[in-house]
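A short worksheet on the structure shown next.
Every protein chain but one is kept in place in this view of the complex.
Moving on, here comes subunit A:
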Amino acid sequence: MNIWKISIRNFRFKPLYTFLGILTLSVSIALLVGIQQMDKSFRNQLDNNLGEIDMVVGAKGSPLQLVLASVLHIDNPTGNIPFEEAKGLMNNPMIDKAVPISYGDNYKGYRIVGTTHDFPVFYNAVIKEGRSMENPMEVVLGATVAEKFGFQIGDTFQSSHGLAETGGHEHAAPLTVVGVYEPTHKVMDRLIITGLETIWEVHHHEEGPIDNEHEVNDDHEEDDHHEAKEEHHHDEENGVHENNEKEHHDDQGPGQEITSLLVSFRNPMALLNIPRTINENTNMQAALPKFELERLYQFTGVGVKTITWIAYAILVISCITIFISLYRMVRDRAFDLALMRSYGANRFQLVKMMVYEGFMIAGTAFIIGVLLSQIGVYFIFEMITDQYKQTMSLQLEYKELFQTAGLVVLMVLLSIALAIYPITKMNISKILSHEK
């Protein structure tokens, strides 16, 4: 027999109090840990997806939209820019890499991005099987896409017009899989990479049918991307679907268009000058992904903060519950505690007993809370993966977990201290002589 054993017996003696304490505490811990983790993973994922892209140049419009569309591939583009004009930037000595991308088609919701061999370099993506694309109509699949559809080298498929899974018509010309990338856990994984020529060619051949779809319909975005020259929108279900088909009117050559240009700088100084020059002197706009995402966090941060405060409120409530249940325990068991004193127990042993009990509640709640949060976050991530075709790596930040644990320990200690303070003042003789 020892103090621990008695505490464990007490812990199990009044299951309802114990259960209530554990329930509220574990819910608040689950919320705190879950929110932190979601926020952290979400930010990491976005930051990670930027790869080495310092700047993105596209048609005028909302800079955030440009970043979301061309870097994170979760929004529709602001429009197209002439390839020739973009090419001019590529010669700037401050610029390390400038990679054109052009897109407007998908295969079952996964975007087909026309680009150059430099694109995978942004994400350190390496070919796992097969080879890189050499000719038009050849594609290399991101890891998620390859896994999802089980494509093998040499398989062919038909792309659909637009960026959404449904709504676009299928292009007749089949695309051939020539390679698959290793997983990067970045946005690359859910893209289908091909040459710029593929995009131009697909749309060139289909000039006719596409034209029928051209209803210029700009009621979607409030941003000023109407300014973007010669862009075409057609609203379909979930948003504006920007086409790159302008180029097929002009045939290949000087009139070719791309959706945007992804840029990495040689020198951080360029961050200050180049975007301004582009925005002021050209019909294109330059957006800095890091800056735009920071702005985005400020918006999403409000929600995260609100939920965090709610979680703190629940934490306080659960500590009050623990306090009340321990306090009642001390009062209900006053006679038992006095008996123990009459058996020779000193004050310190009784305090220890109650502290153990409090920490058994807190410890159990912490384990349940962390488990709950992991299950919750797992399902939310599954949902995100499903909806946004984005695999997110689940990250458990130990530093923050420890901070939460520290806070819980502190709060629990406080409520335990308040609850068991009466033990030190207990008048054993009085309690024992006032028997029922």
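Everything below uses one rule, namely that a contact is a pair of C-beta atoms (placed from the backbone, for glycine too) under 8 Å apart; a residue touches a chain by one contact, two chains touch by 3 or more; residues count from 1.
Simple rule for what comes next: contacts and distances are computed from a predicted model.
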Which protein name, taken from UniProt, belongs to the chain you can't see among "Two-component system chemotaxis response regulator CheY", "Lipid II isoglutaminyl synthase (glutamine-hydrolyzing) subunit GatD", "ATP-binding cassette domain-containing protein" or "NADH-quinone oxidoreductase subunit K"?
-> "ATP-binding cassette domain-containing protein"
Hey, which of A:202, A:345, A:370 or A:412 is the one touching the hidden chain?
-> A:345
Hidden-chain contact residue, picked from the options A:9, A:108 or A:276 = A:9
Had the left-out chain been drawn, it would touch subunit A at residues 1-2, 5-6, 9-10, 12-13, 333, 335-336, 339-346, 349, 428-429, 432-433, 435-436
